[in-house]
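For this view, one protein chain was removed and the others were kept in their places.
Let's turn to subunit A:
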Amino acid sequence: MNTNKKNSKTAPRVDMPCQPPDRRRTNFEEVALGYTQEMSMREAARCLRCKKPLCFTGCPVEVPIREFIGHLANGDTAAAYAIIKSANSLPAVCGRVCPQENQCEGKCVLKAKGRPVAIGHLERFAADACLSTAPEPRPAKTGGKKVACIGAGPASLTCAGICANAGLETDVFEALHEPGGVLVYGIPAFRLPKTVVAAEIDGLRRAGVRFHLNYVGGATVTIEELRKSHDAVFIGAGAGLPNFANVPGENLLGVCSANEYLTRANLGHAHDFPNHDTPIWPGKHVTVFGAGNVAMDAARTALRMGAESVRVVYRRTRDEMPARHEEIEHAEEEGVRFTLLSAPLRFDGDDDFRLVSVTLQAMKLGEPDSSGRRASVPVSGKTSVLPTDLAIIALGTRANPLLLAATPDLTLTRRGYIKINEETGETSLPNVFAGGDIVTGAATVILAMGAGRLAGQEIRARFAR
């Protein structure tokens, strides 16, 4: 075991093979191709097996990382998967979309040398290898207690997985026609293949979770009704309502929210129109506003839809971009250009009400605000015109009012999200829990899963046996 220590100091991190940029920008297949078993063993051997590992403290669902990597180093993938699955109900998803650099890998002691263990890549390898074959735990029946989860995104799926595995009868109510939430309508297939999401959800079905699709929380079924039919309710309905920039011309044809663009492309398979029925606005010269992961996903999708040029416009500088570095790099490699310190001033259309250009306002960085982030302020009189026939707005989302308006006795925060007890995940209504974006505002898949886990464990403690 000590030999690892020497080895890891010198051995380079095993890079994950990727589709070359010039090829991948023309298809929707996954960009990162995954480790082979040999690669996984080589990378796992770099782990120092710290006596007091910090890596798992960086993981919102506290996967026992040292332990699963130990099994991978020995080539025992099935044992590694079983350990991961004990803490994480969607490892094939997390291994792909978590910002590991800020989480588990950010705490890895090898980070000091700049080369933390590729924990995400290893988690993905184990999950991909075992996903469709591993037996789901057979839950013991415990007295017929029932749990309802509203929404079928990462928070609810995690909560539902924990409850079902504890033997609780678990129902998931989803408004759209497919479960998965942002995993199916938001994150594109080239980052997260839909077969992977389907396999994870199939695993939950085999564990006994019942999915009720086309059920809108607050409309088809209310929280009050679910409180009567179930012992506990978990609200994981997300924060789907998109922000617009509130500038003139925003309703022109050819201006849309990133949610609309990505929902058409991913859930509606609009890239395969007319084989699939959902159309999408064609863009030769595409401008995406915002610089989060959603903006990168929209920009890279537009390239694959056949755009000649795609530009991301951001009002701050590269250092402030909220997207993962890996996603920004992938976008750049594929040919996405960046215009920084600029914000939309107005959208300009032709006689047919179609977008032809966007007028940009030059910005500069001002003083840091209370959160420490520097403000973006206009440079007076400095504007420019960017020819654009498709503008995609990726400026964040707000709480969807649908469910909240239908449940007036839920206590909300000042920002309009659901207020919870941080220790238990419980809302102001007894045995009604909430987690994910509907509590925090738009955040990450893994933080939503962490919130789903917290509530799931509390529900398990209260109602399983």
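Everything that follows uses one rule, which is that a residue touches a chain if its C-beta (ideal position, glycine included) is under 8 Å from a C-beta of that chain, and two chains touch if they have at least 3 such contacts; residues count from 1.
By definition in this document, contacts and distances are computed from a predicted model.
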item	value
Chain left out of the displayed complex - its UniProt protein name, from "Glutamate synthase (NADPH/NADH) small chain", "Ferredoxin-NADP(+) reductase subunit beta", "Sulfide dehydrogenase (Flavoprotein) subunit SudB" or "Quinol:cytochrome c oxidoreductase membrane protein"	"Ferredoxin-NADP(+) reductase subunit beta"
Contacting the left-out chain in the complete assembly, out of A:P12, A:G114, A:G144 or A:P274	A:P274
Touch with the omitted chain, as defined above, among A:S156, A:N259 or A:S357	A:N259
Full-complex contact with the absent chain, from A:N400, A:T427 or A:T444	A:N400
Hidden partner chain, touching residue among A:C50, A:V216, A:L365 or A:L412	A:V216
Where the missing chain touches subunit A, by residue	175-177, 185, 212-216, 219-221, 240-242, 244, 246, 250-251, 253, 256-257, 259-260, 263-264, 268-269, 273-279, 281, 352-353, 400-402
